[in-house]
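Before I ask anything, here is the structure I am working with.
Heads up, one of the protein chains got dropped from this complex, but the rest are sitting where they should.
Letters A, B, C and D mark the chains in the order given here, with residues in each chain numbered from 1 onward.
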Amino acid sequence: MWDQILQFLITGVTVGATYALVALGFAIIYNASDVVNFAQGEFVMIGAMTAIALSAGDGGLPLPLALIGAVLITIAVGILLQRFAIAPARGASVVTTIIITIGASIFLRGVALLVWGKDIFAMPHFSGEIPLHIGNATLLPQNLWVMGGAALLVMGVHYFFNHTIIGKAILACSCNRTAAHLVGINVGLMMLVAYGLSAFLGAMAGILVAPITFTSYDAGVMLGLKGFSAAILGGMGNPMGAVAGGLALGLIESLAAGLISSGYKDAIGFIILLLVLFIRPSGMFGKVSAERV
Amino acid sequence: MALLEVKDLTKAFGGVTAIADLHFKVPENKVYSVIGPNGAGKTTLFNMLSGIYHPDEGSIRFLDQEIIGKEPHAVAEMGLSRTFQNLQMFFNMTVLDNVLVGCHLRTHSGLFSAAFRLPSVIREERVARQWAEEALAFCGLEEYSRQHADALPYGVLKRIEIARALAVQPKLLLMDEPAAGLNDTETLEMRSLIRRISESGITVLLVEHNMGLVMQVSDRILVLDYGSRLAEGTPEEIQNNPQVIEAYLGGEVQYAV
Amino acid sequence: MRRLAGFYILAAGVALLPVFFPDNYFITVVGVTAGIHVILAVSLNLLMGYAGQISLGHAAFFGIGAYTSAILSARYGWNPWLAMLTGLLLTGVIAYFIARPILRLKGHYLAMATLGFGIIINIVLVQNGQLTGGPDGLGDIPSLTIFGWEVDSDLHWYGVIGVAMLAVIWLSLNIIDSRSGRALRALHGSEVAAEMMGINTTTTKTGVFVLAALIASFAGSLFSHQQGFVSPGSFSFFFSIELVTMVVLGGMASTYGAVFGAIVLTFLPELLVVFEDYEVMIFGAILMLTMIFLPQGIFVGLRNLAYKLRKKNATPDSIAGKEQNRGTA
Amino acid sequence: MNIRKTMTALAVSTLMSLTAAQALAADTIKVGSFLAVTGGASFLGDTELKTLQMYVDEVNAKGGIDGMQVELIHYDTGGDSKKAVNFAKRLIKKDQVDVIVGGSTSGTSMAVIDEVESEGIPFISLAGSVKIVEPVKKWVFKVPHTDRMAAGKIFEDMKKRGISKVALISGDGGFGKSGRGETLALAPEYGIEIVADESYGAKDTDMTAQLTKIRDTDAQAVLNFGFGTGPAIVTKNVRQLGITIPLYQSHGVASKKYIELAGDSAEGVRLPAAALLVADKLADADPQKPVLVAYQTKYEAAHGAVSTFGGHAFDGLYIALEAIDRANSTDKAKVRDEIEKTTNFIGTGGIFNMSATDHLGLGLDAFKMLEIKNGDWTLVE
Partner (left out) sequence: MPSDTPLLKVDELSSHYGPIQALFGVSLEVKQGELVAIVGANGAGKTTLLHTLSGVQKASGGQVFLDTREITKQKPHKIVAAGVCHVPEGRQVFAPLSVDDNLRLGAYALRKEKEWVEQELDNIYTLFPILNEKSAQSAGTLSGGQQQMLAIGRALLGRPRLLLLDEPSMGLAPLLVEEIFRVIQSLNDQGVTILLVEQNARAALGIANRGYVLETGKVVLSAGADELLKDEAVRRAYLGY
């Protein structure tokens, strides 16, 4: 029984780490620009797909180079998205921006479909596939890559926002745009940085999990949805809350699949999410905002 | 008789006291003004009177009934209406529709009868429209009735908010800075409008920065400073109260009037 | 009669099209789908466009109606009308109970909660195979019979859906231009001000949520009996998002905008089929570009533009859309 | 499709959209198709469409059927049954096709049955579920092996290996659910006990939770019904968890892609599949061999590794075209009758013998039991 639970926890943390990275991407963009970027899942897909495409075949790049290339391309996509789809629509209503980002996600999926077709692709594991044992529970080296990579990235993001002037400048934009302008921060540039950072996290998530989960042109849809759920669960606008939300969602799903019903595990995840929202309308760690009249 | 009676009212936001131990009475059929420097807690007070915020302590009795704990729509139903410092127009509607919303409590047709547009609905619409047009006429807004709210000048919007609040047929009307942002002519119009409202038998509770207006229309004035009562009295008393002058015009009293 | 002028033009169009094209695929087949989409979009627009409560789970109510009709009439041999009525009841009850907690949420949290609700319902449809037929769906759903006349051809269905659609549009136009409709729009414009006018925003929101759900359920039942087959894929969250897109693309807070959006988004994929692999990309691009350049939606955006051209200085950009022809009844 | 063709098609469809029925071209045979070319089941629809296009071109290059050219009209359903119904109507009413070969998924196939039955048009489905032809519907046929046959074939093999306790895990999609249903229904007949019944979502990325539960049962084998990435992840997770009992997959993974994705973990996995996958390993005397090798060669020259799904499209197309040939007409009733009379048709899926009571015409022997060894299919004797 405890072995089982340990296994569920390992699974939950791995899946949750992926969700956490996607959720973190959501939170960063939301914080910086009040936009929920429904194309966040597509960053994950593009990261994984370009990494595979760049490394594939005889003329392909060595894996590390391919990964760097993939990350750079994804960041470029994120920046282009901000520049040409989000920035022109500044001031639009919540629903309008939702539809724009949904349109962007469909568009990116369509492009991926044209470029890579409908095939499912696999990526080699970074360091072999020999399972490691913890008691009766097992995990793959790649699970450690996912967990460790996610942990490093989260810490990196934390450092970026707490200890660098650019990171603080983005935070300043998100808490008071006018004041940010007034202290001389180039707010437009900061938006690009935020989208680039978010795309970077998406690409990293895609690259880390692709060896385990495979990838295809439509792999971003479900991850985007789960990441959004996680960000909401943790409380939109609180990056570390989003990370916690991601881990929580991964664990809930894994434990629900193992202990209750695998068919209803997603439903259970969403029911818990709804219950959390009913009790705390702004998520687990979200700020309760007082409405000004 | 006091229409509204506030006792021991206290409200703090995250440790900062916005209103402290406040008490006052608003007599019926009078214009009662609340003044005070920016940040003195006037809007917070209004929000508590209208049920939007709940105070930490104290009581608010309107028509001898406790307001605290009631939701704003229930407070409105008791006969209290208000306007807002930052316009709260329904910008997605025409002027007439805005004021028609004010007739909500005086009409009764439900979703079902409205969906099928039963004769009773058509009749009620006609009557409500008449009321709304009366309220618009009262505020001198007949010409704007068909226009969309988002296309109108600020001063007009301010008056539409008043017409909308009047359509509720309130016993007490709270006006939150009706003259803010108005030019001289508009302020004059506002003054006469407030007088007309008062003459029509509605008690007015006014928050305003424009002292000229306040002094001219008020029967009594309450001065707030840091959420507490600084002074209360007739306009003359207030104008000559040294504490008020200092609170208002700043520390250097050598220019005192 | 100016109030309903647009409606009469629309009704005439709906009535005349099959006279000229009695057996045209785009009229009697896609037209029927478009009609159902119009009903759904108009109902969602009441909730989203007018009352300002975003819902990414509207397909769930469509599905509850469709499946109740399907299960009761196909599996248990109920009269389709009775099945439809039961579907409405069930939807009403569910909508009523989730409305209060869900509508306390705002913005993206509300979007997430409705989306989650939609997904939960979809999972239930997929997992309860004995009852719902699971992901492969449920077939042999009987058609509707109206006073002994069986609705058994595309043209007949065109008539039935056309009438239902017009009825829903009519109801929506009536509601919007009434005390209740103004209450809806008011709470969108400013919730505090609406409260101060004596509108109980909580019950008003609940009311419109339930109403929108009921109309969606009605559309679901019609869909179910018209198709003769239902499967969970037709009620997925993708479809919910498609519905939101219809409302937004046409123009929020305009019944005609919703009608327009539904029709465009039903026909667009039919026309994009020829682009094959490019279809997905083109669709995404159209969606994005429309919202960037006409953030108020195509219908409302173009109408406002037309206003502007007609009288130079009137009607600057509106915050929400505007419904024209709001004259006296 | 090249640009010019696309532009023409667009122009035509816009122009024709509001005019009444298109003029009938008497000298063409119109084959209609609706396939899940995009979406979750695209790996079915994609290869099916490529096969149909390839062979329609070939038939036309050889002079057509009875001098008539064959025209293929196809639509992408994305796996959505709602779209399938409308496209079926579009094929029948607007395009006025003579026969429909399509329906990649069971859901989309089931959805159009009402329509084809009431309109009276021969429809050959390319989907798996046995419910499509059972009970027999007048106008509906299908060519792929059923999930019931797959379950039967697997149970046969299990019995030979002395396995009686099986842990089932299946995908949440139509294929997995339907396979699960047939497995559960058929197990008692073979004296097999299902000791676990787990499932996973189509886009799930990790099934270790479900498999951990399975590991702690006394199952002697794991059976997975599903398609897409799911089965490959299941295969990898099984190995990761150190589960050593045999793993069976369904015919849903019958493409090289599965081996490629699952890699070494796929070693020893067994699955029932059409002979197409092992065409080169068949005995030369096998009547199917020439057909299979020809299809494989042609397909792989153009598009890469074959899967059995494309083969179903081949079978469906030729059964339809041969029936039209035999009927000497495109009269729908006559074509239907001829399809029903299909005997000894050697296809990629097996040798078809249809009848008034059997609109599939394949027996269990049409399935081969395969095992993956050294990254390739091998026949289990």
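Heads up, the rule we're going with is that contacts are C-beta pairs under 8 Å (C-beta built on N, C-alpha and C of every residue); 3 or more make two chains touch, one makes a residue touch a chain.
These numbers were taken from a predicted model, which means no experiment stands behind them.
Here is the thing to keep in mind: the chain we left out touches A, B in the whole complex. Of the candidate positions B:V101, B:V214 or B:A231, contact with the hidden chain is made by B:V214.
Even with one chain removed from view, chain A keeps its contact list with that chain: residues 165, 168-169, 171-172, 175-176, 178-188. By the touch definition given at the top, chain B reaches the unshown chain through residues 37-39, 150-151, 153-154, 177, 180-184, 209-216, 226, 239, 246-252, 255, 257.
Here is the rule we use: only the chains that are shown with their structure count from here on.
Each step here moves to a touching chain, and the least such steps from chain B to chain D number 2. Distances from each chain's CA mean to the overall CA mean are smallest for chain C. Across the two candidate interfaces, A-D and A-C, the one carrying more C-beta contacts is A-C. For the pair chain A and chain D, the distance between mean C-alpha positions equals 36 Å.
Taking the mean of the C-alpha atoms as each chain's centre, chain A and chain C sit 32 Å apart.
Mean C-alpha positions place chain B and chain C at a centre distance of 40 Å.
Across the assembly, chain B contributes residues 52, 84, 88 that each touch 2 or more other chains. Each of the following residues of chain C touches two or more other chains: 126-127, 192, 279-280.
Considering their complex, residues 171, 174-175, 178-183, 185-186, 188-190, 192-201, 207, 211, 253, 314-322, 326, 328-329 of chain C touch chain B.
Chain A makes touch with chain C in their complex at residues 30, 36, 85, 88-89, 92-96, 98-100, 102-111, 113-114, 225, 228-229, 232, 236, 263-264, 266-267, 270-271, 273-274, 277-278, 281-283, 291, 293. In the complex of the two chains, the chain D residues touching chain A come out as 37-40, 42-43, 46, 172, 198-201, 203, 205-206, 208-210, 212-213, 216, 228-229, 232-233, 236, 239-242, 257, 260-261, 263-265.
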